[in-house]
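One protein chain is absent from this view; the other protein chains keep their places.
The first chain written gets the first letter, and so on, giving A, B and C; residue counts start at 1 in each chain.
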Amino acid sequence: MSSKDISTAHLNNRVGPVLRQGALAKAVAEAAEVDNPERVIAIDDKVAYVRISTDGEMILRRTTIEEMLGQPFQMRDLEVELSSFSGRIDNAEEYIRFYFEKTF
Amino acid sequence: MTVLNRLDWYDIARNTNWTPKYVSDQELFPEELTCAFGLAAEAFEEYDEPYKTTYPEYVKIQREKDAGAYSVKAALERSKIYETASPGWLAVLKSHFGAIARGEYSASSAECRMVRFGRAPGMRNMATFGMMDEIRHSQIQLFFPHQYVSKDRQFDWAFKAYDTNEWAMLAARHFFDDMMVTRGAVGVGLMLTFAFETGFTNMQFLGLAADAAEAGDWSFSSLISSIQTDESRHAQIGGPLVQILVKNGKKAEAQRLIDISIWRAWKLFSILTGPAMDYYTPLEHRKQSFKEFMQEWIVGQFERSLLELGLDKPWYWDNFLKEIDEQHHGMHLGVWFWRPTVWWNPAAGVSPAERQWLEEKYPGWNETWGHCWDVITENALEGNMAKTLPETLPVVCNMCQLPINYTPGPKWTMRDFPLTYAGRDYHFCSEGCRWVFEQEPGRYKDHQSLVDRFLDGQIQPPDLGGALKYMSLAPGEMGDDALKFAWVEEVRAERLKKAS
Amino acid sequence: MALFPLTSNFQEDFVLQLVAVDTENNMDEVAAAAAVHSVGRRVKARPGVLRVRRQGASEPFARDLKVADAGLRPMECVEIYWEGSTANLREPRH
Partner (left out) sequence: MSDVEVLKPLKTWSHLAARRRKPSEYEIVSVNLQYNDRPGSAAPYELDPNVFMNRWYVQHRNGSPLKHKDWNSFRDPDELIYRTYCLMQDGQETYVYSLFDQFNAREHDQALTPQWAGTLARLYTPGRYLLHTVQMASAYLAQMAPASTIENCASFQAMDSFRWLSHIAYRTKELEGTFADKGFGKDERQYWEQDPAWQGFRELMEKTLVAYDWAECFVALNLVAKPAIEEGMLRLLGNIGRRNGDLVMSLLADAELIDATRHRRWAASLVKLAMETEGNADVIRGWIAKWTPLADAAIDAYTSALAESPAAAEAAKQATVTFRASLGL
């Protein structure tokens, strides 16, 4: 949380996964940097969980995570560690995307 | 590999709506069980669940999750967590399992409501996974504490609590029953999955996991954070419903149900999660304060998503933000003071160092809560233990069923929020709880709180002993100060040091 | 003579409590009965006279007024405070 003022803390467009601690969280954090080169990625490590976030939109590609993990990876396996996320989710086979979009 | 991709056939599996012919649409989807606000089936055709999963993916992933959680438990079985954990941490475990495990099972029935009476096939399919998830959560959260039953009778309450009229359980049931199992499918989607699961469960299952990791209880940390991975999937059932309702002119109805759920969830979490984080968890293991976790999960993450989907902040939001600072301190003091009436041993959490931490996190704590704890501490120092215990019942709220309490001290802000409805007087803890009642009095009006039952003569003998019996609490189960007042000695030592 | 339950909101305490009094009790006795559950438990004792008023009222009940004659409803919330103490005036909301 960058905002210290609780009354304005909701005025953010942060998006991204909250992962249980472990090797996958590390790999995803690294992949987030690679797959979103124009964005600043924030990593908030709470030991039990790691919040990986950026403004507006974050895309994570299966192949990038695989590369960072150094072993085969199926996108669906992310769910094993995906405890929460901010923003909306779009989970496909080759990527997962978190994004902010105001509907109405 | 020559198998199809998931998305090639996913849409076919959720294209299963048909027009009934041999029974009427109304018989098939009665409004009370469906809660469609009169919208026709077509309005729900647009339903598009954002977090897509297929059957084979589900069983594979869930098998993996369970393999992980159970193996952590097995590996840590010999780590003697029970023997080495601080008494305060055990209070966290006992209150958590008792209030949560079988509530999860009830949530499975609520998911079944959506499987049967949801109007969109995608919703019904995702709720089928939700139904399974909640069976997982109840079973795994019974299996884990079961290993402790032979060590400590209070752990029996991981199972037993829901069968009793213990007051905190009465409150938990009243809340969970109101927003899960007694609602129609859309109501469940909005109140349970959207408001509760994308919001509050993060507090209990991730915030607390952070504290658990700090406290070295990896088994618990791994368990509850794994549970939340299921929640984060099936919680997505609610979002598309919000959008459909807003689009079809039912924004006010959606907003109302969600506002009710958030307010009520807040009240329960102020007693379940607040004390666990700010008082029971040993000081050195507190990752963040309860307020900071609330800010992270509820304000920063959840409130934002309300606005994102086209809803407004709840009308009571400013009050809510104030309460985040204050309410749980009173809930904690109430639990601790009436400690024989709970199934865990609450840690007072007010040693000199802890008070300093509280003052730092909640400026003004010493001038308010501190005053009450000063009197308690004096009594304890003098061995006047009877005065650290109650001789009457707190008056509980006719909505949240929790003691009506608020910030003590010179400002004396506490008050009753009464309402007379159809000739009966009700007492509420807040404008929020009274407002919930007024939205649909028929849901609540003939329910009796613990105090109502006491006055009605259902609790015999009509004293604290009778109340304990009514709550199924016997010696060996009843709570006591977690540290058996060892913290008072720290106060004494500090005073001696200052005096010398 | 009949038992009469009231809700006690004791000055500077944190919780509303059930206080059983008798319809024949006067307001001083009501205050004393309420004090048992607050003073010396979570509220420091002070010298002075305790007064009872209906929640939200600006004036206390007369000290010798009987419960039966006060027009209170069962479980109505009464405020008990030290006469003349500062900050006994309440904000209507929290």
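Here is the rule we go by: a residue touches a chain if its C-beta (ideal position, glycine included) is under 8 Å from a C-beta of that chain, and two chains touch if they have at least 3 such contacts.
As the structure is a computational prediction, the values presented were derived from the model and not from experiment.
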Across the complex, visible chains touched by the hidden chain are B
Per the whole complex, from B:Lys52, B:Arg102, B:Arg256 or B:Arg304 the residue touching the absent chain is B:Arg102
Residues on chain B facing the left-out chain by the touch rule are 1-4, 8-10, 12-13, 15-16, 18-23, 27-28, 32-33, 54-56, 58-60, 62-63, 66, 70, 102, 105-106, 108-110, 112-113, 115-116, 121, 124-125, 127-128, 131-132, 135-136, 138-140, 142-143, 146, 149-153, 155-156, 159-160, 162-163, 170, 173-174, 177-178, 181-183, 442-448, 474-477
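By our rule, only the chains that are shown with their structure count from here on.
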Taking chains as nodes and touches as edges, what kind of graph is this: line, ring, star, complete or other? line
Farthest chain (mean CA position) relative to chain A: C
Report the inter-centroid distance (CA atoms only) between chain A and chain B in whole Å. 26
If you average the CA atoms of chain B and of chain C, how far apart do the two points sit, in angstrom? 33
Between chain C and chain A, distance of the C-alpha-averaged centres to the nearest whole Å: 56
Under the stated contact criterion, what part of chain B meets chain A in this complex? 5-7, 50-53, 57, 60-61, 64-65, 68, 202, 205-206, 209-210, 212-214, 221-222, 225-226, 228-229, 232-233, 236, 239, 243, 246-247, 287-288, 292, 295-297, 299-301, 303-305, 307-310, 313, 318, 321, 324
Spell out the residues on chain B that touch chain C in their complex, using ranges where they run on. 322, 330, 333-334, 337, 369, 371-372, 374-376, 379, 387-388, 390-395, 403-416, 418, 425, 427, 430-431, 451, 454-455
Across the complex, what residues on chain A touch chain B? 1, 3, 6-7, 9-14, 18, 20-21, 46-49, 76-77, 79-93, 100-104
